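Complex shown without one protein chain; remaining protein chains in place.
Then we have subunit A:
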Amino acid sequence: LIMALVHKLLNGVYILRKCQMPSAASCLFLGPHSADYCSSSLQKPAAAPGKAGSPQRKTERDLQGHHQKEVDLDITSPEEMPEVSFDKAIRDEIKDHFRRLKDEFVSHWIGPQGRPLHEVLLEQAKVVWQFRGKEDLDKWIVTSDKTIGGRSEVFLKMGKNNQSALLYGNLSSEAPQDGESSRSGYCGMVSRIPRGAFERKKSYDWSQFNTLYLRVRGDGRPWMVNIREDTDIVQRKNQMYSYFMFTRGGPYWQEVKIPFSKFFFSNQGRIRDTQFQLLLDKISSIGFTLADKVDGPFFLEIDFIGVFTDPAHTEEYAYENSPDLNP
């Protein structure tokens, strides 16, 4: 939105409602939201092969025949151009953000997380992520070592009957040929950080709960569950709390319960000597990583991810620090 506004100010002119020759450069500035409004104008009218053939054949026939028809050019006629409205895009975006801000105010009045306080205090189990539709998949990002030049592939799609999500792909531990990476081979998915009005970061408050609950169906591979805390400091973006999840394979669903006290701390991918307890009041995201050095295909089917209070679990923290390291 900000880039769009800057572009508009710099240009000083309004982009015409029905621009005849939109340039690709101007659309680069408009950002993803406005792209919906102008991208169609960049595309040639998507014509099926049969259709593409027929005007030509018709033209040939017409040339041969009696009168000439118009040749199908790349430039579409003004009447067929979709309406491109830069102002409308900005207006809609701003309205959307203010609507979300108003919703935040209302939910703030109602109580924590938009629910009455007694509900939040009495709650003992909560489903945080579930996979019942395509919109649930949009809350996740998949990543693999392709970003550093590796050869692993990972995909995420809805499972059967839209009752689960299937994370599948191919793990390859072949190191990228960039001269500096000697190891490779990871795939994973991370939840997107929840955003409020004006793209402000929000976080989850799981301080009522003490255990993570996952209903998954895997292929026997060991996965790592990673939780990140919300932070404003860039150095803490590499810190996370992890634990292992061993999938059984087989046709039956598996219920994995991991107490939050078991998560160990790591910074920049290395487990640190000084360990810290995972504080549950500002959780930013959860992720699953596969990096078991076994090349080949993999899959993980996830039904839902939730948190609950296990009254039998009274451990506060599973690890202790050496007094030399952490006096």
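List of remarks:
The rule is short, and it goes like this: a residue touches a chain if its C-beta (ideal position, glycine included) is under 8 Å from a C-beta of that chain, and two chains touch if they have at least 3 such contacts; residues count from 1.
Everything that follows uses one rule, which is that contacts and distances are computed from a predicted model.
The unshown chain of the complex is recorded in UniProt as "NADH-ubiquinone oxidoreductase chain 2", chosen from "NADH-ubiquinone oxidoreductase chain 2", "Organic solute carrier partner 1a", "Mini-chromosome maintenance complex-binding protein" or "Exosome complex exonuclease RRP44". In the complete complex, the residue from A:K88, A:H108 or A:K257 that touches the missing chain is A:H108. Checked against the hidden chain, the listed residues A:I94, A:L121, A:I271 or A:V294 yield one contact partner: A:L121.
What subunit A contributes to its contact with the hidden chain is residues 108-113, 117, 120-122, 205, 207-208, 229, 231-233, 236, 239, 265, 274, 276-277, 279, 281, 311-312, 314, 326-327.
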